[in-house]
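Attaching a single structure in C-alpha cells format; questions to follow.
One protein chain omitted, others in place.
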Amino acid sequence: MSPLMELRGITKSFPGVLANDHIDLTLNEGEILAILGENGAGKTTLMNILYGLYSPNEGEIFIRGSKVSIRNPHDAIRLGIGMVHQHFMLIPVFTVTENVMLGVESVKGTGILDRKTVSKSVNEISARFGLKVESEAMVEDLSVGVQQRVEIIKVLYRKADILIFDEPTAVLTPQEAEDFFKVVHTLVEQGKSIIFITHKLKEVLEIADRITVFRNGRVVGTTTPSQSTEASLASMMVGREVILTVDKKPAETGDVVLDVTDLHVMDDRHLKAVDGVSFQVRAGEILGVAGVQGNGQKELVEALTGLRSYETGRVELLGENISGASPRKIREAGTAHVPEDRQSDGLVLSFPIKENLVLNTYYEPPFARGINLNNAEIVKAAEQRVKEYDIRTPGIDVSASTLSGGNQQKVIVAREFSRPIKLLIASQPTRGLDVGSIEYIHKQIVKKRDEGCAVLLVSPELDEVMSLSDRIAVMFAGKILDIIPASEATKEGLGLLMAGIRSKIQAEVA
Amino acid sequence: MSKASPTPTPTKSEEGQKPNFWQRLFVRKGFSDTVLIPILAVFTALVIGGLIVAFTNSDTLATWRNFFHDPLGALAKTWITIRDAYSAMFLGAFGDPAETIKQIGVWIKTGENKGLLAAIRPLGESLLLSVPYILAGLGVAIGFQCNLFNIGAEGQLYIGGLATAFVGYAVQGLPWYIHMPLAILAGAVAAGIWGFIPGILKARFGAHEVINTIMMNYIAYRLMDYLLNGPMKSGGTPATPQVQPTAILPTFFPAPVRLHWGFFIAIALAVVAYWLLWKTSFGMELRMVGVNAKAARYAGISVKRTMVIAMVISAVLCGLAGSVHLLGVDHRMMPSFSPGYGFDAIALALLGNSHPLGVVLSSLLFAFLRGGAPRMQVVAGTPVEIIRIIQGMVIVFVAAPEIIRSLYRLQVSRREKESAAPSVSAS
Partner (left out) sequence: MSQAVSINNSAEGGSRRRLTVGIFLLAEMAALLLLLIGTRGMVSTFVLSSKRAGVDIPAPDLVIPTWGAILTIAIVIGLAGLWQLIRGFKNYTNAVLITMISLGILMFLIWAARGNSLNLTGMLVSSVISATPIGLAALSGIYSERSGVVNIGIEGMILMGAFISVVVASVTHNLILGFLMGILGGMVLGALHAVLSIRYRINQIISGTGIIILSLGITNYFYRAFLNPNPALNNSGAVLASLPIPLLWRIPVIGPILFNQSPVIYIMFLLILFTHFFYNYTKWGLRIRAVGENPKAADTLGINVFTLRYISVLVSGAIAGFAGAYMSIGQIGFFQESMSAGKGFLGLAAMIFGNWNPGGAFLGSIIFGFFDSWQNKLSILQIGIPSEFLAMAPYIATMVVLAGFVGRSRMPAADGTPYQKE
C-alpha cells in the first residue's frame, strides 16, 4: 500500500543554521507516526514546512502519490493537513466558536457572521470525537487542556485528514495526557492519520505505531516501539550513550534555610494562584516542586524572589523575615535565582557578556564605588567566570544574544553561583537545552547542594524533578498536595497528585 | 534605541588587549548603523529638500512650463535655484570663509577686530543655536535610552525659561555668581516638576508618556499665555521684563558675536551625560530598564523609580535648554522664544542614536541648518519651514535604515543578517 504522505529530500536552511538536511519521511494511512528528537533537531521546522509556514530550499512532498506544493496554510488546509501547535494559536478574547471559524467563516448575506451554524458544527465535532467544550465560552477562561481541545476542533472543522501535533503533552498532567491519547485513538478509528512531535521517550513507546528519530536536522532512523527501548531511543537522539539518571550521594541535611508559612499569592488577573502553601527547605537538600505548568508555580517563585507582592503569608530565610522584601534585599540575604525564561528575565541580551556576568552585583564594591562603575574589576571578574564555567564565547564584550542557549544558562549560573549563597531557587533550569548542557546544569545544582546550599527546584519535567530531588512536593491548583521523599515517589503516584488526587498514604500521614 | 548587532571577534584582540574606543564604537554597532546611514540620511533629506525648494520657486516653475522649448534651461535653472538656496544657507550658517581668512590677516596686522567679528558672526550665531539643541537633544536622548519618549521637550523648555526669567528679573541685589546659578537652578527645578508628572503617571498608572508629555506641552503654552499677558507682563507686548545683568550669561567674544558661555555648559553636560550613562551603576540601570525592563526587575532594579528619575533628568536637561538660551541670548521670555527646539530635539536624538556624542554632532548640524535658513529665505525666497520637512525626513530615514540601504544599494553586513535570522528555538 502506498504511503499517504511522503517527503523526499526536504532541505531547509536559515542564515547560519541548516535546520533540515535532506529529510525523507513517510506516513501511512491510519497510523500514528512519532517524530522524536531533542530541542533544536529540526522537527518543528519540518512540520512548519508541511503546514506551509516555511518553504523548503529543496525537496518534494507527495500526498497520495501526487506531488504537491504547499506555499501557505491555505494550501495545507486544502490538502487536508492540519496542525496543532505547541504554543496555542488562539485568540483569548474570542469565543470557542469564533476561534474555530476564523479564516473560514460562515456568512449570511454579505459578510455578516453566522455564528449559530458554526456553533452547531462545533458541538457535533465535539460529540463525535469526545472533545468536550462549551462553544460560547471565551478561550481565555478555559484551562489549558480544554484549549487544546479547541485547537483540535479547529483542525477537524477544516476537514483535516492528516493531523500534526507539536509537543501536545507539554502542558498536560499525566491524566490529561491519557485522555489525549484516547482522543488520538478515536481520531485514528475515524480514519485520520497522525504525526506527533515529541522529545518524551516514554510517550513515544506508549502510543506510536512507528518512530522516526531526528538528530541535528537529519533523520537518523525509523523504528517501532517493539524494536526499541528508552535507552536505545535516547542514544539515537543524542548519538552516544546517555546516562538518564543523575549520580548523587544521599543528602546530608542541616538547618532549615527557607521557611514558608501559609503563603497566599494572587496572579495577574487577581485570582488566587498560590493558596495557603507551607513548606521548608533545609541546607544540603533539594526540594523539587513538581506539577503541570499553570498551577501556581510561577507565582510561587515570583513571591519568594520578591517579584510579586502578597498579602498573606510569611517567608523566612535562616530566621530572617523576608516577606515582602525587594528582590535586591532577598538576593543580598543569600538567595540565588535561576529564572524560568533566561532570555527575557535572566539576561539583558543586548548588553555585553561581562555586564551580564555581574548583573546581580554591579552596584556593590568592587564593581562600583558610589555610583561610579569600575570597569577594570568587572572585566577581571567576567574573565574569571568565563574560565571557571567554561562559557564558550569569542570574548566578554560580545552581546549575550550571540551565545547558544546552553552557554547563556551558564552565564546565569556563573553569575548566581559567584557569591556565597544559602538558597538556590531554580525554575525550569534546563528548558530548551541540549543534553550536554542539561547534564552540566544538573551537576552544578547537585554540587551546590553538596556544599550545603538549600535548593528549591521547580520544574514541569517530572523526570528531572524525580532524578534530582531529595524530597518532592506536588503543586496543584495553588496548593501543595503532598511532600514525599524521592525514594518513595513513583511516576504514577506523582501523576495522581499532579492531577489533584490525593494519595491514600498522605491521608494517613495527615 | 541602542540597537546592538552581534559583534565579530574584535580585530586585534588576543587575551587581554581591549579594542580601543574607535573600534568599539564601530565594531559594536557596525560602521553603517553609526556613521554611514545617518550621513546618507541627512544627505538624502537635503537633496529632497533642495528639490522641494526648487519646485516651489516661481521662477523655476516658470522655466519648467517652458520645458519643451528649453529643457536644458529648465534643468539649469533648477540646479541654480538649489545651488543658490544652499549656498545662501551655507553663508548664513558659517559666514564667508574667504572673508574670514582675510579678516584674520587684518586682525593680525592691525589688531582691528571689527571686521573679523563681523565675518565670524554667522558661525557664532550657528553655534549659539546649537546650545538649546544640545541640551534638549541630550534630554530626549536620555529618555530614549530608558525607552521613554519625552515629546514634552518644548513645554519643558518654556517652563524652564519662564522660571529662569522670573528669578532673573525679580530677584535683585545678588552677585552674579549666586544669581546666575540660582536662575538656572530655578529653571531646572521647574522643568523637573514638568517631567516628574508624566513620569509618575507612567510609573504608577502605566499611562503612556507620549500623550502625557504632549498634554503637558499644551498646558505649558496656556500657562505661558496667562503669565505673559498677566502677572509677568512688562511693557506693551506679552513678554517678561529683561533679566538683571547679574543673571546674564556673558558672551565669549565682543559684540556682535553673541556666542555665550552657555555653549560650554552644554558641552560639559554632554560629557556628564556620557559619564552618567556608561560609567555609573545608575546609568547601567537606566539603560537596562530601557532595553529589557523585565530583566531589570529580576536584577533587583526598581523599574518605576528608574523611569521617574530618567524622566526628571530628561525634563531638567530640556528645561536647561530654555534657561541657558534665555540667559545667554534673549534675556527675556516671550511667546516666540522657541522656533520648535523641542521638536527638533527629537529628530536630533534619533539621528545621534541617543548617544551624547551623536547628539552633539547632530545638534551642530541642525544648528547650521537653522542658522542658515533665514538667509536662505531672504535670498532664495524659501520659507524656513523647509528645515522641519528635512527633519521629518531625517527621522524617517534614520528610523528605517532599510530605505537608505535599498536606495543606495548598500550591503547589509553579515552580522546584521545573522542577528535578524529567526531564532531557531525549541525544536
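We just call them A and B in the order they show up, numbering each chain from 1.
The definition used in the following text is that a residue touches a chain if its C-beta (ideal position, glycine included) is under 8 Å from a C-beta of that chain, and two chains touch if they have at least 3 such contacts.
All values derive from a computational prediction rather than experimental measurement.
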| item | value |
| --- | --- |
| Residue touching the undisplayed chain, where the options are B:111, B:206, B:236 or B:254 | B:206 |
| Per the touch definition above, residue among A:30, A:73 or A:225 touching the missing chain | A:73 |
| For chain B, the residues touching the chain missing from this view | 52, 56, 147, 149, 151, 197-198, 201-208, 210-212, 214-216, 218-219, 222-223, 225-226, 229-230, 293-294, 297, 303-304, 307, 343, 346-347, 350, 382-383, 385-393, 395-396, 399-400, 402-403, 422 |
| Residues in chain A touching the chain absent from view | 51, 53-54, 72-74, 77, 83, 85, 88-94, 98, 102-105, 107, 111-113, 266, 268, 270, 307-309, 311 |
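As a convention for this text, only the chains that are shown with their structure count from here on.
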| item | value |
| --- | --- |
| Interface residues, chain A side, partner chain B - complex | 14-17, 19, 37, 39-45, 86, 166-167, 197, 199, 305-307, 326-328, 331, 337, 339, 344-351, 355, 359-360, 362-363, 367-368, 371-373, 375, 379, 394-395, 397-399, 401-402, 431-432 |
| Chain B to chain A touching residues, read off their complex | 2-4, 6-10, 13, 18-19, 24, 28, 279-285, 287-288, 291-292, 294-302, 417-422, 424-427 |
